[in-house]
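All protein chains of the complex are present and in place, except for one that has been dropped.
After this line comes chain A, so read on.
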């Protein structure tokens, strides 16, 4: 069966004063029904742009879809006109954004913002939409939902606002929720709560989840499959467990080594990746990670390596993957 969401060879460019930037360059991956998929990368790696492109939410200009297709149940979302994509937005694919502080309209009540989509997409009456909003807030663990509906965003804490965002995303029973760094702006304790709620509700309601994050801890705990992005390309993809057990790209290895872990001896220094992410204006001809990679050889600097399957659903875009897996230190 075809996946729910199939992104094929997506390319997104931005016109900037310094030239055209290829923020997303030939990205392909799938999200199956009810599956939790993570898109991992540093800021500027193109993961948010990929997420926003799915619903045509990239500002055009300066952005431009340079190519590729985004198939949702076989229908190319990039080919839809504004009126048609509006029926997908919020109804079939919903989004949760990074900053709960700024993602809710400050002058509109929570109730107004929650019922809007319900009335628009499901044609509910004001009273029915309100009733449903109360049930949704209750579902995401907000006490006194009646009272909260009358309140405004500034009267809610960050965690609570993100719960409202999740409730809003779930409101029209979408098939897919795209969560763009849903917990980055929250306290660590709240982060776990929010993710538990999201995972729990998505499992129960059979909603697929695409989590955009730079936090590998989130990926390890919640994702079924992972796609690692670097400089606009996917450099490694595979089941979350396999990726942790046997990372197959020097960048993934670097990411894992730079995260503090409790199962390592105390006092052992973290190993940050040397160098810094590339300037997207000046991408090298070869592998974008080569300048920071200890395994890089001459071929790496000539052409970007394609994503190659390694078996077990894992794939890597690295010419030197065999040496990496054989244990040559990265």
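By our rule, contacts are C-beta pairs under 8 Å (C-beta built on N, C-alpha and C of every residue); 3 or more make two chains touch, one makes a residue touch a chain; residues count from 1.
Keep this in mind: contacts and distances are computed from a predicted model.
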Of the options "Ring-1,2-phenylacetyl-CoA epoxidase subunit PaaC", "Nitrite reductase", "tRNA 2-thiouridine synthesizing protein C" or "Peptide/nickel transport system permease protein", which is the UniProt protein name for the chain that has been left out of view?
"Peptide/nickel transport system permease protein"
Of A:8, A:33, A:64 or A:91, which residue touches the hidden chain?
A:91
For a quick check of understanding: of A:38, A:142, A:168 or A:243, which residue touches the chain that isn't displayed?
A:168
For chain A, which residues reach the chain that was dropped from this view?
55, 57, 82, 86-91, 94-95, 97, 99, 102-109, 116-117, 120-121, 152, 154, 165, 168
